[in-house]
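Let's turn to chain A:
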Amino acid sequence: MIQEILAFGILILAIAFLIKKYFWKKKSDKNCGDDDCGCA
Partner candidate 1 sequence: MLSSHNINVALIGNPNVGKTSVFNQLTGLNQQVGNYPGITVEKKIGFCKLPNNYKANILDLPGTYSLNASSIDENVVIELLLNKNDKLYPDVALVVTDVENLKRNLLLFTQIKDLEIPTILVINMADRMEYKGISLDIPFLEEKLKTKIALVSSRKGTGIEELKQLIVNYKSIPKEPCLNASVIDEEYFEALRKTFPNQLLYKLWLVITQDVNFLNLDRNEIRNSYTKSHSDLKRLQQKETIKRYQFINDVLKEGLKIDLNSAKDFRAILDRVLTHKVWGYAIFFFILFGIFQSIFEWSKIPMDFIDNTFASFSVMANENLAPGVLTNLIAQGIIPGIGGILIFIPQIAFLFMFISILEESGYMSRVVFLMDKIMRKFGLSGKSIVPLISGTACAIPAIMATRNIENWKERLITILVTPFTTCSARLPVYAIIIALVIPEKRVFGIINMQGLTLMLLYLLGFGMAIFSAYILNKILKIKGKTYFIVEMPNYKLPMFKNVAINVIEKTKAFIFGAGKIILAISIVLWFLASYGPGEKFKNAEKIVIEKNLAKPLNHSELQNAIASQKLENSYIGLMGKTIEPAISPLGYDWKIGVAIISSFAAREVFVGTLATIYSVGDSDNDNTIKNRMQAEINPETGQKIFNFASGISLLLFYAFAMQCASTIAITKKETNSWKWPLGQLIFMSGLAYLVALIAFQILK
Partner candidate 2 sequence: MRTTLNILKKGEKAIIKEFDVDAVPLKLLEMGCLPGNVVELLQIAPFGDPLYLNINGSHVAIRVETAKEIEVDLIENN
């Protein structure tokens, strides 16, 4: 059902977001450019 697909999709996004926040090592300090990387 669409509902289930969407719901689980959201779950995966949430988990991916949390992993990125906590575990992703930034490769180089200066490659983000000048826009807001969402580091905040």
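Candidates were picked such that all candidates are chains of the complex that A comes from, given by their letters.
Here is the rule we go by: a contact is a pair of C-beta atoms (placed from the backbone, for glycine too) under 8 Å apart; a residue touches a chain by one contact, two chains touch by 3 or more; residues count from 1.
Given the structure is predicted, the values throughout are model-derived calculations rather than measurements.
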Only one candidate among 1 or 2 touches chain A in this complex, and it is number 1
Tell me, which parts of chain A touch candidate 1 in their complex?
-> 1-4, 6-8, 10-11, 14-15, 17-18, 21-22, 26, 29-37, 39-40
